[in-house]
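One structure coming up, written as structure tokens, with questions to follow.
All protein chains but one are shown in place.
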Amino acid sequence: MIVVMKPDATPAEIQHVIQLVQQLGMKAHPIYGTERTVIAAIGSKRDECRQSVASSPGVESVVPILAPYKMASLEVKRERTVVRVGPLWVGNCHLGIIAGPCSVESYEQMLATARAVQAAGATALRGGAFKPRTSPYSFQGLKEEGLKILAAARQETGLPIVTEVLAASDVELVASYADVLQIGARNMQNYRLLEEAGASGKPVLLKRGPAATLEELLLAAEYILNAGNQNVILCERGIRT
Amino acid sequence: MIVVMKPDATPAEIQHVIQLVQQLGMKAHPIYGTERTVIAAIGSKRDECRQSVASSPGVESVVPILAPYKMASLEVKRERTVVRVGPLWVGNCHLGIIAGPCSVESYEQMLATARAVQAAGATALRGGAFKPRTSPYSFQGLKEEGLKILAAARQETGLPIVTEVLAASDVELVASYADVLQIGARNMQNYRLLEEAGASGKPVLLKRGPAATLEELLLAAEYILNAGNQNVILCERGIRT
Amino acid sequence: MIVVMKPDATPAEIQHVIQLVQQLGMKAHPIYGTERTVIAAIGSKRDECRQSVASSPGVESVVPILAPYKMASLEVKRERTVVRVGPLWVGNCHLGIIAGPCSVESYEQMLATARAVQAAGATALRGGAFKPRTSPYSFQGLKEEGLKILAAARQETGLPIVTEVLAASDVELVASYADVLQIGARNMQNYRLLEEAGASGKPVLLKRGPAATLEELLLAAEYILNAGNQNVILCERGIRT
Partner (left out) sequence: MIVVMKPDATPAEIQHVIQLVQQLGMKAHPIYGTERTVIAAIGSKRDECRQSVASSPGVESVVPILAPYKMASLEVKRERTVVRVGPLWVGNCHLGIIAGPCSVESYEQMLATARAVQAAGATALRGGAFKPRTSPYSFQGLKEEGLKILAAARQETGLPIVTEVLAASDVELVASYADVLQIGARNMQNYRLLEEAGASGKPVLLKRGPAATLEELLLAAEYILNAGNQNVILCERGIRT
């Protein structure tokens, strides 16, 4: 990280930051400019020590050098990830086509839809059994009955199933039926859910929240990756209707 | 609700919608205009029947007459809500002042802060024990230890405690220490959490999500109200930094 | 429009609204429900009379029946628009491919790019001569010199030129070189610019603003259409980086 001192920082303040950086296990490279001093701290562990340096007297700001996400960057894992679930391949130029209705309504509906989307080239079937609803009075989905219908449609067609999970406490149930867990835009920063989905071992399709920045999306993915799950599919979303 | 027929809807399609509306237990008032027919359905139960009418042949759109939230409106509960927690009163022109640090760090920090904000006029103390962090590598809070520190600061000062709960599975623990459960902007549409917080019986401070509309905020509140909890404090937020 | 009366509206208030609706040249159809009265006003001219009705005593809300945009809807112009500019066709399942660099930098750069994108299948060439810059210190584009370079690249390749116009006062200049005027996301609600672009007679590519709703986008298009210009290309955008 780079520590930017205030223009009027005193030599004692500069010296204090240099020592603090060294105590934190990094090498300090002070660079004395005409207007201000900047201290490059080499060997940092990203976010962790940043707060204590930033709050030292005479410090104007601390600028991170590396992206705040590790596992979501190509820096750590050099080759591009391909998530593979039967016929569904996503990543590194593989284009998966995941198709299906908003909600699972009945076995007949799902089977007819599954056959139609398969004929049209889809490589996975989607359908909501647990529905995130803006209103508590809207239909909330068929829940486990919907998951069973999805599994039956998979049985008939061979298409893997992508379906949304809304709560950390539902991950185990949904993962027992689904091939890919979908996390919706509204839950992109539901960290407990991200951790549970990560721990499930199932691939996760993570949708971008409305107004979320790219960095926020990648850090949300990092929660899943950090739980030991390398199979994360990022899905652009977030346009309002 | 108002059913707007397409300009070229046939008499049979119009008749079908009228019958459907009646079967759903509402009265149908067709109004034949010069360009199109509009059917007022009186006695509707808000969102529930809307889908089946909207997907009937010849229907262009279905316009709700009433707001989609009930309990969050003054329509149902005529007098304005005042949430009262010891010295903290919020609502109907009562202005609560909830103050404190971002994170609970230590007993000394919280006690000093609590005394300072109390002297400055605050009527409640806030501090994060569970912290929602964009990055999994950031400090996630002192958790239960932080809750104990908050409770100790309340013991010393008499200020009620407002603190964030991040997950449905933490509601019981947090509610056993806190006076008011805070739900952060990122969790505004974490419906399971809203339901659990509603069921806890504790007052809930609900923050508005970034880019959330007023209707989305009020419907999120409706999840809490619908769980039997009338003590919801709405908090404007959602400005990006 | 539908006028929703308050539950406790008096008969005199209801009568007053009925008369007001009639004075405004519409037919009033009162529907007396169990909880409240609703008055359907038929023959309305959209937005215009809504304010005076909405502010009458006893009125709770006024719900429009028709979309607030006219010319942007299929209601008025039944067949789908196809914008045609030489090889560039957009709309009604015609997919235009508009390609090129962010900024026009030099003739060599534009010509090489134009040939490359043409070989790859592009049907139009884009490049910024006037650049909207978050910072006043960033490069603002080559301006008219850039427009001349674009025109020269068109001369060589036959590709029509799509380029951004930033200000109402630049429309005449940009339109004298460009085949399609681009209006960027930040200017989606710069109404004077929309009107000038509409009046120019050139097709307009309108980008969706960050966080803009679909209705806001269509109403922005309506400004252009209302200036007599039917050639509007809508461009989804608005995802933050």
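Structural remarks
By letter and in written order, the chains are A, B and C; residue numbering begins at 1 in each of them.
To be clear about the criterion, contacts are C-beta pairs under 8 Å (C-beta built on N, C-alpha and C of every residue); 3 or more make two chains touch, one makes a residue touch a chain.
Computed from a predicted model, the values in this text were never measured in an experiment.
For the options C:Ser73, C:Ser138, C:Gln155 or C:Ser176, the residue in contact with the chain missing from this view is C:Ser138. Within the full complex, the residue among A:Gly25, A:Gly43 or A:Gly201 touching the omitted chain is A:Gly43. Although one chain is not displayed, its contacts with chain C can still be listed: residues 46-48, 51, 68-70, 132-139, 166-170, 186-187, 189-193, 210-211, 215-216, 219, 222-223, 226, 240. For chain A, the list of residues touching the undisplayed chain reads 2, 4, 7, 29, 31, 33-34, 38, 40, 42-43, 63-66, 75, 211.
The criterion applied here is as follows: only the chains that are shown with their structure count from here on.
Ranked by distance of CA centroids from chain A, the top chain is C.
Distance between chain centres (mean CA atoms), chain A to chain C: 34 Å.
The set of chain A residues touching two or more other chains comprises 210-211, 240.
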